[in-house]
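All protein chains but one are shown at their positions in the complex.
Take a look at chain A:
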Amino acid sequence: MIITRRQMFGLTAGAAAVLAFNPQLSFAAPDETEAAIKAFTGGATPTEGTVSLDTPEIAENGNTVPVGVSVDSPMTADNFVESVLILADGNPNPAVATFHFTAMSGAADAKTRIRLAKTQNVIAVAKMNDGSTFIDRKEVKVTIGGCGG
């Protein structure tokens, strides 16, 4: 019987296969993530809170990880969320998405699915219309799977 390592190995997440079998693949340096945050905030260090990420603790499938973000804001003409940047600090390219809002959006909520190459932090940075910025950070584990129970 011949099966490939990938089939047999018990990898739940295809994305983990990238890690395990393409070690030459380069991953984002922490600086790259920090630089992306600074570029988004105009150099300011964002404050913790106000924005919150909804991610699984452990990804069921690293190829498609549901990520939700919401920002606590009245979303009025005077006080609203302009944009939310999503980063994944362990991917080859940390940039995932930027969501843009206006006061007309009603609520600053967004959901998407992202690919995670390995266990890493997902980061959300929210920028308000007054220029203030907020950050949340959640670790999402990408695991081989199996053997539990």
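Everything below uses one rule, namely that contacts are C-beta pairs under 8 Å (C-beta built on N, C-alpha and C of every residue); 3 or more make two chains touch, one makes a residue touch a chain; residues count from 1.
By our rule, contacts and distances are computed from a predicted model.
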Name under which UniProt lists the unshown chain, selected from "Solute-binding protein family 5 domain-containing protein", "MFS transporter", "Thiosulfohydrolase SoxB" or "Sensory/regulatory protein RpfC":
"Thiosulfohydrolase SoxB"
Where A:T41, A:N61, A:N91 or A:Q120 are the choices, the one touching the absent chain is A:N61
Over the whole complex, note the residues of chain A touching the chain we left out.
1, 3, 5, 7-12, 20, 54, 56-58, 60-61, 66, 111, 119, 141, 143-149
